[in-house]
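Below is one structure; the comments refer to it alone.
A single protein chain has been omitted from the complex, and every remaining protein chain is retained in its original position.
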């Protein structure tokens, strides 16, 4: 019979030390719902950096490790409820397979950053290990986590836009152009591991972000690629790997398509977007405005479906934390208040002199009540203007 | 000398039990950065509901209270580092003052939902208590937490748009119209405490959301209202309070303005938006698309400033968790993967049969590596089409 | 029995000489459909300027007049089919009544710019004359001419959004701020007749553009204003009339609303927009993007209705020249080619040396055919790349 587990799920992390962007995103995502707690980690191949990162994260120092091998072994030996339930791997591409294998073999579930592996052969090898282990293995193709992406997938499955005949998935970024603007000696320098074939693998732009576009197309339509025609280009002089790639696609069901990715599209941020055309309608979704799903049908008004509404299906609703009209940034805006409050309280606990903090206070509350009362008073008055009380 | 406090800040909560929307937002916001942990609460005036909510939140049952008075007293008696550092109050409008006062008097910092108080007189009384206590008191006028709102405020302070001459702040919602669509007996029923003058106070629409518009105008410009001319209306038959309100405003510096709020604007979600006009330029910000700040100048191209870019000032950067191009929903999309992973792991820990979970797996990783390798192969080939391996 | 009139309708114009913006718009509008021809005019109170303007317009000099009185008298004496059928009046506000009266009394139909008259008393007087004459009298409240405005009106009449409860109509412009940027001696100068109370009337901003917002609200809803509360402001120092105005509105049917207009809203162009809220839905229309009509209903996906589609009613279709997806600017883009072609031909007729003209030529046609053939050739080829022929 099933027992009830009344505790948070325990997470460990490999990689994601000080200054690592994606590690911090993983931790915030894991924190959000109060279901998971970070209890252990090996945050860097440099033991000292790993320790400091563990301190930043307020971890017990005995659970901060110097190597992932040590971590896998030590954690596996702890009793259930104390040891980590799963590990999150946020290291560079060429290390995923070894690390993931070590934890799987220690009986620990795995969440792994993409791309899964350095090569297809390695990926297949890891798949065999994962399948054999029977453990949970999640790959953070995070764009599939957006509620409106899930809604789109569900509507497509239900036939809302008929048979798919064309897919256009684009992922232009512009950040790599920064290298053309700085000192000349930087041009062509491999100042980002994604450009280094020994770390990144056979492709830079298509491997890093083209795979997101490809995976999104697959997730939303359920249709795999049959064959493709690709061109990879390198526009930043001296770089060994592509910074731009364009593909014509033939899908298994006869649909055609385009997938492209670029890191040299000036001024683009993360403009991942996808348009899926079917025989009965089409859909359009833009990652930078993820709460809108645009639905088009021949000779009908365009529809904009928005996250949080009752008219959506459970595909979206099951992954929705906020009602309509409040973008997810609403939580972060709230969190900004909490962060300042935590800082203010910590300053006091530490005996520091209070500073100017950026959160609304009781004074704003008095202003608000003054507003309400003045509005009500004015609404009942025949005079045009009602004075606002001094607050 | 300042000591270092190497632990999370401890939060308690009053209100926010099962089914309460805003309580859950506060908890997610507090969880996000891993700086705060929820350790105690009185989640409902109904002790049973409070206990069940505490279980949902995986709290130690000894820290789940039946009344806020008990909670304030018991927590205050615990040693520092164990007791809550602050309390978050997410109860109904008419209870804020009593609860906040109790915790302040017990020496506990306070985060309180808005509006601060039931009346202006009460608000002033609470201000006296808060000021005297010297404790942290934050009011969650959350819209001021958006990075681009902070950027706008900073740019205005620096004179970017000159002297402010006009402000238009709007907050239309449409949800209350649902009452016109259901069974007739529901029309006019007070099915939401915001419509009940004994709970909500003197105003419904203007009190609940008009205050957000007013506060946003004040936060961004730093200019207070001098006098106003208002009309409150009630369009849903039988309701005692306003569901729509419109105001002409005169600000203290001579600027004019409009503030309006509505709950009967059909199809509007939370369309809070503000336009601020100065002698040298103007700004426009829409809450539903919070990462864009539109800057206009006479006879210059319009500019769209976007969260996360280096060209922004620290006013925004200090409250930014993600680089440009990833809306904050990016974290929630990640969190959706973690939520499913936690569910999958919990199911296994509880001995349940695995289900179909909605997260990418090792198979998606193999597909991704296949994509990369096929793209690279095709790019080096003179043949138009390169087969995709079976995966 | 009705005879068939197989000729263009003949137009005269009063005002609209060299450099006048709105006169030129009227002429282009009258030209567009090939149903109307301009044959006479008194283009300026200055006879010399009137003659020169007539030459620019390629008119017979005998039909270019020195005064509107002479024009009305002379034209009325010509036989039908030769004389003007109607006159268009595009002079300043304070002259409309006298000129319109003169033509009406001469039995000539009238198209008149708004505002109709200098004062309400004058307007009523002109109404009596017009009504008595039985002649066609059109006032160019041009925003009512947009197809999607007509569609909105029709849908509202049919009950699509239920009973109207709120209307927000805004018309911010920013052009007047230019006066704050130039030499100091210009500030406060009446460098535009709209600011001169002797020419413009009792109001500047509200008279010039606020009336457009008011009229649009009336046209679309069919509901008149019952009472209003207004504030007019002047932000450009030294000006006698308002450059900004804000009104709270009560409509005859019990709806409430806001109408505002401004010429000092920095960076705004002609941002006329209207939102109409009913008990069953709402509509939103923006003049700067006039082909989109946004339709919202509580808890349904937002719809975007676009000009030119079959799903629209005849209210829009009867006034639509282009199919969907081509904004009206499509005609002007075509006209730009014709304008250059006419210039090229005129240069040759006049014996001038040909210049570089900006229109596509036979070379572009060869390029186009080369593109088609190369695409077809490549599509049938197994080679990845197909050379483009040299053209």
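Worth pointing out:
For reference, chains read A, B and C in written order, and residue numbers begin at 1 within each chain.
Just so we're on the same page, a contact is a pair of C-beta atoms (placed from the backbone, for glycine too) under 8 Å apart; a residue touches a chain by one contact, two chains touch by 3 or more.
Source: prediction; values computed, not measured.
Only one residue from C:250, C:280 or C:300 touches the chain missing from this view: C:250.
Of the candidate positions A:85, A:268 or A:358, contact with the hidden chain is made by A:268. Considering the complete assembly, subunit A touches the hidden chain via residues 161-162, 165-166, 168, 170, 172, 174-175, 177-178, 180-181, 229, 231, 233, 235, 244, 246-248, 250, 256-258, 260, 262, 264-268, 275, 277-282, 295-300, 302, 381-385.
On the side of subunit B, the interface with the absent chain consists of residues 229, 295, 299-306, 309-311, 384, using the contact rule stated above.
Everything below uses one rule, namely that only the chains that are shown with their structure count from here on.
Touching subunit B and subunit C together: A. Computed from the mean C-alpha positions, the centre of subunit B lies at a distance of 44 Å from the centre of subunit C.
Within subunit B, residues 229, 231, 247, 250, 268, 384-385 each touch two or more of the remaining chains.
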